[in-house]
Structure formats: structure tokens, C-alpha cells
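One protein chain omitted, others in place.
A and B label the chains in the order they appear, each numbered from 1.
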Amino acid sequence: MSFIDSVLLGLSLVGNVEAFASLFIGIVIGVIGGAIPGLSATMAVALTLPFTFAMSPINGILLLLGVYKGGIFGGCIPAILIKTPGTPASSATILDGYPMAERGESGRALGMALWASCTADLVSNLSLILFAGWLASFALKFGPPEFFTLILFSLTIIAGVSGNSLLRGALSAILGLLLATVGLDLVYGTNRFTFGDPNLMGGLNFIAVLIGLFAVPEIIAMAAHPTAHLGKARSLGKTWVSFDDYRRSLKTILRGSMIGVFLGSIPGIGAAPAAFLSYSEARRTSKNRANFGKGEIEGVAASEAGNNGVAGATLIPLLALGVPGDVITAIIIGAFMIHGLQPGPMMFVLNVDLIYGLLIGLVVSSVFLLIVGTVAIRGFKYVADIPRRILMPAVLVLCVFGVFAVNNNIFDVAVMFAMGWLGYLMMRAEIPAAPFLIAFILGPLLEDNFRQSMLMSGSDLSILARGPITWFFWAATVLAIVAIVRSTMRPDTQAG
Amino acid sequence: MKLKSFMAGLACMLSAGAALAEYPERPINMVIPYGAGGATDISARTIAEPLGKAVGSALVMSNITGAGGVTGSVAVQNARADGYTMLFARVGSHSVNPAMKATLPYTLDDFRFVTVYEINPVACAVRPGGGIESMDDLVAKVAEGGVTYSSSGVGSLLHLAGAMVLSEFGVENPLEDATHIPLQGGGAAATAVLNGTATFICTNSSALASFVANGQLKPLMVTTAEPVPGFDAPTANDLGKPGLNALVGWTGIAGPAGLPDEVAAKWGTWMAEAAGDETFVQQMTARGSVIDVMSPEDANAFIQNQYEKFRALVDELGMRIEG
Partner (left out) sequence: MDINRRLGLVSLALAAVLCLAAIPAFVSSPSNVRNIVLSPTFWPYVLSGLLALTGVILVFTRYTEAGETADGAADSAEPVPGAGLRLAGIAAVMILTVLLLPRLGMVWTSMLAFAASAFLYRTRHPVTALVCAVLVPLGLYAFFAHVAGVAIPQGQFVRLP
């Protein structure tokens, strides 16, 4: 069967109002869900799942994909406006998005986030269509040793988000790694720093740590100095992203999309590391690197491109291998199975019409996202006009509800507050919070993959350099470290 | 209106015992101790609809994830035994974990089971083309050394299943002769066999069904007495190991230990009604589950029996985790 035939088959399946309507509704649900901290894209997808049982398979899956894509974008709205990432994937957006909002440029930041998201989404969907088979077989070559080297390389991102002092960044990262050891040991199942509390056995909830580290310190700082914000412009104003902004950031956006596609096609990494990696690459290569972290629009573009680049690419292992890349795609696999469909290589033979129908729907979703996103930004802009001393208590209450909803556990609210104080102390000591967060995400992955490699090889370290992929990442890690050391030795880069 | 609900709340508090006659008078909170999208979650959300109809009031589903089902189970263990907080218990959280972990904050006695409604056959599979075509090949390979099996973590069904199957097939010391590789979740465990990180996996047949259908994995055996549709592999009984019949996954519903008899009885009737729902049965069997609704007594006996078998094996092999 030719490519054209397949496309026509797919078109016959999705060429109706219901299919596009479910996609559109999905994106609306996703953007709203993503914009509410604690609800997150994952929860929004999980909550939509039961509604798809009664729908036809293609419409149901398009609905879920819409929620997924909308949710990943929607997360940037609260990240920029109130420094509370709606989904973990948008935590990198805070770094430059929130300072922009503080300057009264939230409209510009949100606009850029939307444009970058849609572009990355399109790139991601196109790579899914063009390279699915190739990327999937590549992803399957990733065993624990390959993951270990990839994550080791990803940890060099920390240098890019450390701000003024690399040492403080490193300190922050080590604290994050230490905190991530709380919980049950992977290999032996024994307790580590759980103090006999069952709530600690599962480790600290990631969302609670995330919101605690970024949003709660603002609430505390507001108490220390309630009038610090007066005199600063904070309305959405008339600033909107210009085409010139977009053109200047295009290279960054495309690079971020590629990083997103690459990391998205490998199961188990997720969107948050992709956003951070894209951000640190953008900073490394930008002319305005001194301005990163202080409200550089390119930073917003980079992180949003990174996380939306993942959204299409996670479908590569899902469709080609039947392997879920993250929690959201695991839920989507559930939707396939409920309809009696089994994702995997055979699906490209048995259900070609469905596959191409999905691909057509995905390409359209980028356009829908642009429309829904534009409307959503207009709707949420009033948040920027709320007086801060009313907004911050509201954020406090929102965080309590949101963090509870993630895992239905009051203990997580306590974790959030405790992390908030840690974050506040770190803010006062000028220790950057972003390295802490990256380390908290990557630390357990690094340790687990190291130990899994050791189990595979019978504690023979040579397995960590067992093939070309590991060699590549070892080389990349060494190069990154050399580059970091050289840039710290040259003091003039700091003067900027 | 507020005053009214206040009075209602007060009345409810004062007459907790008497109010049981009208149980349930408010939504029941159903705790799922595993994450969204997992086998327990999908099973729970599939039964929620017919069950909600049978109960006559809404069921609120809450995922409380962490520590292989422990966090959510503890939340129900500590809840008031009024029937308004119930748990979707699973083989991992309520028979493997209690058998393997000395430091587990609960025992089976802390829960009262009202039903077990789903049985999941367990299948063992390997990557095709690796020279392993049957269980005998696998056992021979174990003797050569270097065999690994993947699981979704310490204390999961997969962890125990790998050791139990090898032990039944005459491997003297499966913990030393084969290496257990714990991974992050069931999906990752299956992928590990797919890409050669681990040699074999024993898990719920539903988790392997699509890989087997696609020819990505080769099933070696299923642990049930009856063959599993879609799995072209001998049963444990065909291979002369009926002892493996106890190695099955299940999902049930439990409340805290002090659950009143009336509540348990009500759940019995609700479950019988809900499990008769055609769409439910069809959706569950499509995913490879066997629907078998047990009465509260049968459920308790079934779980106790499985726990004792597992416990004996754990003690024999020295798998108990003390720390």
C-alpha cells in the first residue's frame, strides 16, 4: 500500500466533525487542566479517560492526545504568572518567564511560550510521522548503561541554570540528590531515611517538592516584605510577542524541539529534563547569555520548545513498540487496550487507517493549540492585574488544594511547606533552586540505572562503556565538563 | 443551608452507629494504592461504573501512590472503619508485600476483605530468538549462569514470581543462580526483556498480551490450570507443576479491620450485582482477566492461602527483607 493510500484511509477515518471536535475539546480541557497547579497534564488525561470508553477508538484517542498536548502547554501559564508550574514540564519556564512577568511583560512571555510550543509541537509530530520506525528501534537500544551515561550527561545542565556561582549550583544539586534518596531502596527494598513513617517510604512527592521550592518561597518572602512589589509594573499590558522576537528565537526553538524529540522517543525520561536541557543549550549558545534567568525571552522559548517537543515524540515508542514513555502515555495505552487495540509493530499492519488518522489529527492539533492558547492567554491575563497581596493568599490556597489532589495525601501539603522554607533559605543565601530540582528528578534515575547495570554485569564496571551510545555520552559529558571549567576560569563572562 | 448541613454533620457524628442502616449516605472514597494508568487503576476504574450504579451513590476514586502500594494501604488502615474509605487491594500490596517485608507497617489482620473480583493469570516470557523455547531451556540456561529476570520493584508480584517459578522447576537456589533486576514499574520491566536487559519476566498475562500478539515476546508458560487465550504456551499443570496455580494476580476490595458486618454484607450484594454487568465483564476479559467474584469469607480464605504459600517460599529461600 502506498503512502498516499494510507493517508487517504486515515483521512476517511478522521474526516468528520466529531473527530476534530473531540481533538479541540481535548485541547481545551488540557489547557485548563494544565493551567491549574496540581491538576497537571497527567491528572487531566486520567480524568478524561473514562469518557473515552463510550467513544469510537479514534475519537477517544484524539481526545486524550488533545488533553495531553494542551496540558503540556497550559502548564506554562501559571509558571509565568504566579511562579507555580502547572505541570512539572513547565518548571524550566519559570526561570525566565516569571522575571518577565515581574517586569510587566507577561503577555510577551506567554505569547512566546505559545508560539514556541506550537512550533515544537509541529516539529515533534512531523518527526513522529517521518522517523517513527527508526527512532523506535534506536530507543530500544537504551538499556540501563546507556541511560546511566545519558543522565550523567544531563546532569551537566546544572551548570547552565546555576546563575552566578557554579559552586552554589553544585551545592544545590547535591542537596537535591540527597533528598531524593529518601524512600525504599530499589534493589533491596530496605528503608532509607524514612524514620519509620509510611508516608516517607514512597519518597518525597515530586510535585510537592516542585511547588514548595518555587511558589511557596514567594509567599514567605511576601510576608517578610509586603510592599517590595509596589512601584513595579505587573499588568499584562499591551506587550505581546512580536514576529521579530519569534524570528530571533527560531533557532533556539528548533534546537529545543529536536532535543525534545530525541528525549521523548526514549522511554522513561519525560518532558521536564528535556525543557531544562533545551534551556541550558540555549543559554550556552546565546549572545544574551548574561540575561538568562533575568527575563530573557529566548529562555522561555527554549524551555517551552523543549517540553512540547516531547509530546509528539513519546508516541513513537507507544505506537511503534507498545512501550509507554511516561505516565501519560501509559494511560493512553490503557485507552488503546480498552478498545481492543494493541499498540506495537503489528498495528502498522492491522490498523493502518487508525495510525494515519491519528497522525493527521496530530498535525491539526498544533493549529488548534495555537487557537485555544491565544484565547486562554486572553482569559488568564486578568490574573496579572490582581493586587499581589490578594493574589498571594490565593496562590497559597491553590497550592494546598493542588498538592493534595496530586496524591490525595495531606502529608504532601506538609512536605510542600517544609520545602518552601528550604527554598526561602536558599533564596536568601543566593543558592539557585533549579539545580536542586534537576538533581531531584535525575538523581534517582542515575542511581537506579547504575545499580541495574551492576546487577546485569555482576558488578563489572566495564558495562558502562559497552557500546557506541555509551561512548558518545561519555565523550559529550567530558566535553561539557571541559567547557564548564573553561568558562568558570574566564572571569570576564561573569562581568556581562 | 449551611446550618442544615452543619446539623446533618453533627447528627452523623453523634449517631455513627445508628446511621449505618442507611449506609451509604454520602460518597464512598475508594483508594487505589497504585498510579493512574496501571493495572490496578484501570481495573478499579472499570468496575467503578457498574459498582456506582449498584451502590446507588457516587464512588470517589483516589490514587494514593507510593512504596509499591504501601502508602495507600496505610491510609485505609488508619481510616475510620465506617465503610466510607475502602481500598482496592492487589496481590502486590496484600500478599507479596506482607510475605516479604518485615518492616511493613501493616499485616493482613489490619484489613477486612469484602471481595476479590478479578484473577489475573501469570505468564512467563522471553525474547524470541534467544535460544530459549521452553521452560526446560530456561532452567538449563540458569545452570549456565548469567540469567536475569526483571520486575517492577522489590516486593512486587513479578519479583516473587521469578523466584517461585525457578524454584518449582528445580533450581535449588534461584536467588544466587539468577539475578533479579528491579525496574521502575511494570512497563519498564516488560521493556527490559524486549531490549535484552533481562532474560525473562513472569507477570500478569494482560501486561504481556500486546507484546505476545505482536511477536515481540515468546510466552513459555502460564500459571493457571486453564490455558490463557492468545498465549500459545503450556499451562503449569501441563508441565506437571500444579503448585504454581497459587501464583496469580488478583484485585479485591478491603476496608479497615473494624469494618461492621452490615457493611461487609452490603458490599457482597453490590459486588454480585456489579460483576454481572455485561460491558464490565467484556472489558475485563478483553484485557485477559478472569472475573470471579468471591464472597467476603472466600476472599479472606483465598488471600490467606496465597499469603501462606508465599510466606513459606520466602522463608525457604531467605528472601525476607528485615531492614
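The definition used in the following text is that contacts are C-beta pairs under 8 Å (C-beta built on N, C-alpha and C of every residue); 3 or more make two chains touch, one makes a residue touch a chain.
Everything numeric in this text was worked out from a predicted model, so none of it was measured.
Visitor: Tell me which of A:39, A:76 or A:297 is the one touching the absent chain.
Guide: Only one of A:39, A:76 or A:297 touches the chain omitted from view, namely A:39.
Visitor: Considering the complete complex, identify which of A:254, A:352 or A:396 is in touch with the unshown chain.
Guide: The one listed residue touching the chain not shown is A:396.
Visitor: Touch as defined at the start, partner being the missing chain; which of A:141, A:428 or A:486 qualifies?
Guide: Only one of A:141, A:428 or A:486 touches the chain omitted from view, namely A:428.
Visitor: Of the residues in chain A, which ones touch the absent chain?
Guide: These residues touch the chain not displayed: 36, 39, 43, 47, 164-165, 167-168, 170-171, 174-175, 177-178, 181, 185, 187-188, 190-195, 219-226, 228, 294, 387, 389-390, 392-394, 396-398, 400-401, 404-405, 408, 410, 413-414, 417, 420-421, 427-431, 447, 450-451, 454-455, 459, 491, 494-495.
Visitor: Footprint of the hidden chain on chain B, which residues?
Guide: 2, 5-6, 8-10, 12-13, 26-27, 29, 60-62, 321-323
Keep in mind that, in the parts below, only the chains that are shown with their structure count from here on.
Visitor: Would you mind pulling out the distance in Å between where the CA atoms of chain A average out and where those of chain B do?
Guide: Those two chain centres are 31 Å apart.
Visitor: Of all residues in chain A, which touch chain B in the complex?
Guide: Going through chain A, the ones touching chain B are 42-43, 45-46, 49-50, 53, 140-144, 183-191, 196, 198-199, 201-203, 205, 267-268, 321-324, 327-328, 330-331, 333-334, 337-338, 340, 342-347, 407-409, 448, 452, 455-456, 458.
Visitor: Enumerate the contact residues on chain B facing chain A in the complex.
Guide: Touch residues, chain B against chain A: 31, 35-38, 41-42, 45-46, 48-49, 62-68, 70-71, 74-75, 100-101, 103, 105, 148, 153-155, 179-184, 187-188, 190-192, 194-198, 209-211, 213-216, 283, 286-287, 321, 323.
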